[in-house]
Each structure stands twice: as C-alpha cells, then as structure tokens.
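Apart from one protein chain that is not included, each protein chain of the complex appears where it belongs.
All chains are identified by letter, namely A and B, in their written order; residue positions are counted from 1 within each chain.
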Amino acid sequence: MGKYIIGRIIQIIITFFIVMSIIFLLFRIIPSDPSSFLLTPSMTAEAKETIRKQFGLDEPIAVQYFIYLKNFVHGNFGTSFYSGRPVMSIIMERMLNSILLITTAVIIAYIIGVSIGKAIAWKRGSKTEKFFVILGLWFYTTFTPWLGIMFLWIFSFKLKLFPLGGMITPEKWILDPSLMEKICDMGYHLILPLVTYVLLWFGGYMLLMRNSMLETLKEDYIVTARAKGLKEKVIKNKHAARNAMLPIVTAFAISVSFSIGGAVLIETIFSWPGIGRTIVEATLRQDYPLVQGAFAVITLVVLLANFVADIAYAYLDPRISY
Amino acid sequence: MDTVLEIKNLGMSYDTTEGSVSAVDNVSFRIMNGEAMGLVGESGCGKTSLGMCIMKLLPENAKITNGEIIFDGEDIVPKTEDEMRMIRWKGVSMIFQAAMNALNPVYKVGDQIIEAIVAHENIKKEEAREKVRELYKLVGLSPERMENYPHEYSGGMRQRAIIAMALACDPKFIIADEPTTALDVIVQDEIIDEIKNIQKKLNMIMMYISHDISVIAETCDKIGVMYAGNFIEYADTFALFDNPLHPYTKALMSSFPSIEGPKKELKPVPGEPPNLLNPPRGCRFYPRCSYAEEICRNERPEFIESESGHFLACHRVI
Partner (left out) sequence: MKKIENKKASQIRQIWALVRKSTFIKLGVSIMILFGIMAVFSPIWIHINPEVYDPIIGADPNVHGSVGPSLQHPLGTDDIGKDLFSQLLRGSQVAFMLGMMVSVFSTIIGAAIGLIAGYYGKIWDTLLMRLADIILTLPRLPLLIVISGIFGTQSNWIILLILSLTFWPIISRVIRAQTLSLRERPFIESARVSGVGNTRIIVKHLAPNVLPIAFYYLTVTVTGAILVEAGLSFLGFGDPSNMSWGMMLQWCFVKGYVFKAPYWMIPPGLCISLLAFSFYLIGVGLEEMVNPRLKKR
C-alpha cells in the first residue's frame, strides 16, 4: 500500500510538472512579446526592472524555465497586475471560497444522486425510473449560467427571497456582527448557487449509480443473496449498493475536475468570489501571473482529488492490494 | 417413503425480443425422502432453468406458465416473494453453477455464510460462526479461511465454501447445478465424493445437475433425462442403465461404454437441439431421431409410466 501511494504521488508530480511546462511554453511562445505576460505598460520603470529580475526575463528561455519552476516550488506566482497583491494570497483566499461552495454542493449532489440512482435501479422499467432519468438528465445538460440566471430572476428578482449575488452583505459586515450572524449571512448567500449546483450535478451521479447498480444486480452473487432468502433491503443495500458504489468513487474524482468547470460559470453568475471567477476575470484583464497561478492551483486540486479517490477505492475494494 | 418434491406438468418460458423461449415444458417427476436425483441433458436444454423454477429465482423476463411444484406438501408456484424467502435456503438451497462469482467479492466468505444462517435461524452471530466452523471442517476447508475474501480462495476452495454455504441452514433439499464445471479433474472427483458423502450423511434429498451421465451414475439413485426443455425419461439409475427406453437416452448410453469409462462432453446424437423459440410441434427430438415415425412429427408424446417407476415420453416404445 505504502509503495502504491508513493508511486501515485510521483505520478501526480510528473503530471503536474508536464502541465506546468505546457503552460509555460504557451505563455512564452504564443504572445508576440514574451515579456508582455508579466509586464504592463502602466508599470513604473522600477517595477518593471524588479519583475524582469525576478522572472529572469533577460535570460535565455531555458534559464527562464528553471526560474519559473523554482518560483513555483516556492509558491511564488508573482504579483497580480490588476491589484498589485501577491498572486498566492489572492488564490488562497479565493480557493477557500470555492471550496466552501463546491465541496458542499458536490457532497449534497452525491448523496442525493446516489440514493435516487439506487432506488430507481431497483424499480427498473417503471414510470418512476423514466421520470427521474429524464429529470436528472435535463438538469445535467442544462446550460449552467442559464439555470443560474433563471433562479436569480425568479427567486431573487421577482420573489426577493435571496440576494442577487455575492458571498456576504458588506453593509452588515462593516458593523462587525457576531460570528453567528456572519455564518447566517454567508449561508443566506450560499443557498441559491448551492441549489443550482446540486440540481446540475445530481443527475450525473444518479445515472452512474443507476447503471452501476443495474450491472451489479446482474451479478451471480445477487442471485446467491436472493437464494439465501435475505430481505430485499439487505440485498439492495448490503450486497448490491456496496459493490455498485465502487466505480462511483472513481467517477467522483473525475467529477471534481468537471465541477471546477461548473464553478467557473456559477461563480460568474452569482458573483461568488471563488477561484473559477478569478480565472475568468484575470484572463479578461490579461492579468497573466494570476491566470497562471490560478490554473496551477486548480490543476493541483484536481490531481489531489484523483489521488484521494484512488486511495478510497483501494480501501473499499478488498480485491485490490498494492 | 414420503415424497418430498413433486413436480407436475411444469412449464416455464423466457420472454425475449425474438419471442418466447420455452425452456421448461411439460416436466413431471417426484423425489422421495433421502433420494438423490440426477438431471442430465445437453447444454441449453433447461436444466438450470428447472432448478431456478424450484427456487423461484427467475429473472424478470421469465415466468412459470403452468404446472405445480409441490414441496413438502405445498404448491410453491403461487407463493409470494415473502413466503419464498422462508423456504429458500432452509427448505431448498443451491450449489450454483457459476461458483466463481457466486460469492460477493467485498465481504469475507465466512461472514457471507453466517449471514445466511442468521437470516433464518434465531441464533446469535457467535453460534452461527461456530456452525460455519463445523461446516468448513465438513467440506474439507480450514476454519481460519473464514476470515478471507473470495479472491483469496482457489477455485476448488471456493466451490467447497459454496457447498458449505448451501448446507448452512440444514436444508431439506439441495440443488447442485454442475458444481464442478470450473475445476480440474482431480478436484472435481474430490468434490463429487464430498457431496455424495454429505448427502448420505445428512440424509438430504438432492438434485444433481450435470452434462456428465457417468458422474450422475456414481452419485444418484435416480436419473432424469432432459431434452430441449422436456423430461423424456426418468427411472432408477440401474433401470436406466440396464434398459434405456428412449431413443435419445439409448444414444446417450452408447456413447458411454461403461460407467467407469472416461468422461466426455455430452454429444451423443448427430445434429443440433431444436431452437426453443420455435420447437418442433410433435416430439422435440423428432428431427434427430432415427426411430421417428409420422405420428412423432405432429403429436407430442405423453410423459407416462411405462414400467413400474420408469417414466418415458416416446410414441414408439408404447
């Protein structure tokens, strides 16, 4: 097991390294002036000089590459053109906001999706099954920003039940409220993006679980379980679902990479100050250090999610011993 | 002797996109207390389907179309799933054909057997564990193996564990569906002996399904021969070997020179068995039968007792 984990970690490092190298090349090769990604005209001559030094822009490209890697290893992604703050601190802050939204949403979507998927697989061929498959599919393929806008329009604009976006109500926070009030305020802002997210994502898990469950129900050991005279509930939950969950664990990791894509759109619609929105804004503002840093961190998170899923799979499936 | 299992006119079919597959048709026989009955027939003739009928473990596209399955004095055909739950494993249990996958890969083998006992018997887990320990010894497995997962067993061990599992609730009746197909010859012999001994020792009734008539001759008191979903002959092992009456059984016997002879795949008669989607109208063996007459083509032969205890479905012999 230990050997396997080390192997996986090395793999992750290599993958990350490759991705970062590609990004490096793209940023240096495609723009006409390779330094334009770090220097803006509005900078003072002094500032330009510092950055030139820091990133070794006057050095040959190979040396630049090593400096780039060294900076990465030290967590130094440079300074944001737009705000002038260190990229790392912006990313840390935004990442936390994203994690709050995404993790909550993914966990809820997962629980709902898996439970429904389990139930409808058992009711194979029924109207209920068709209904849920079509419903889940519809939301799964609904255009994310559109669903967000519709919800904002209906629930915030027309019914005035929820805020129009953002993560907090600044007027309230200026007055330095109690922790409880802060949490409530955040929760209040969280609900609508969260619901959007969950609706968009539960269908994917539901279909996966249903298919996996249907395949499992075909296995001989399910016949054995029935032959043993076990109760339906035991067969469904203990024998079928436990096995059907295995592939879903892997899918969970893949879905993290997709849900970050979703986060880009949802955060944009709901003005949620997360990493997804950051990367969009930074790209539009040509704030290249921030783009680079944000992308690196997103990639790292996705790779880590895959790693965790692999470990979880190994833990759940006794047949796998590394 | 009491009749434990009596099957009358049983018919079962599968619904498929191409039509209805008549996999069991017009099957009647009875098994007495303490008897082991063998069931032979070519692949695809409906042996497993018949076994599954008795456990009422049919897939969704299958249904029992007619007949009765009287087990322990009660017809189980109309019983609900809940009522069947009580009968399964305690009344009838089964050693499955595909032993490789009959155990759930994510649970320890011992626990899977304990689970069956606890589901039926009102005893504590620890007592059940003790019982499984005994069963393991009975089938020739070391009790420490209970703590292993199925993938940690060899094929032969897995098969033994499945036998132990089938015995877990002291069933009255056990169906062994080709319990040795996946194994090599030596292990096969061991396991067949094991089954035979246990059956006699525990005095269960058994239905032993196999392609291999020589195995059945060694193991069973009676033999039923199936062809394309039909029972065509049913008699005492000795009677059947001495005096096979049905043309198909005769061909079957002649392809096995002696009981102790080499085991071969069952393919005694030239030609293919009929398509069960659309079986011949009269005798299902008609297209391959060298004794066939005009009547065989149009009229289904009845399955009747031609001599005492010797049942048969053929126009010619009567």
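One rule holds for everything that comes next: a contact is a pair of C-beta atoms (placed from the backbone, for glycine too) under 8 Å apart; a residue touches a chain by one contact, two chains touch by 3 or more.
Keep in mind that this is a model prediction, so the values were computed, not measured.
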item: Touched by the hidden chain, restricted to displayed chains; value: A, B
item: Residue among A:L101, A:L207 or A:A314 that touches the chain left out of view; value: A:L207
item: Residue, one of A:L217, A:L230, A:I248 or A:A314, that touches the chain absent here; value: A:L217
item: Touching the absent chain when the full complex is considered, from A:V19, A:I168 or A:L316; value: A:V19
item: Hidden-chain contact residue, picked from the options B:P59, B:P78, B:G271 or B:G309; value: B:P59
item: Hidden partner interface residues of chain A, rising order; value: 15, 18-19, 23, 26-27, 30-31, 124-125, 130, 133-134, 137-138, 140-147, 149-150, 152-153, 157, 207, 211, 214-215, 217-218, 254, 257-258, 260-262, 264-265, 268, 276, 279-280, 283-284, 286, 288, 291, 294-295, 298-299, 302-303, 306
item: Residues of chain B in contact with the chain not shown; value: 17-18, 59-61
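We take it that only the chains that are shown with their structure count from here on.
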item: Whole-Å gap between the CA centroids of chain A and chain B; value: 54
item: Chain A contact footprint on chain B (complex, rising order); value: 55, 57, 60, 81, 84-90, 93-94, 96, 98, 100-106, 115-116, 119-120, 149, 151, 165
item: Chain A to chain B touching residues, read off their complex; value: 124-125, 219-221, 223-232, 234, 239, 242-243, 246, 316-319
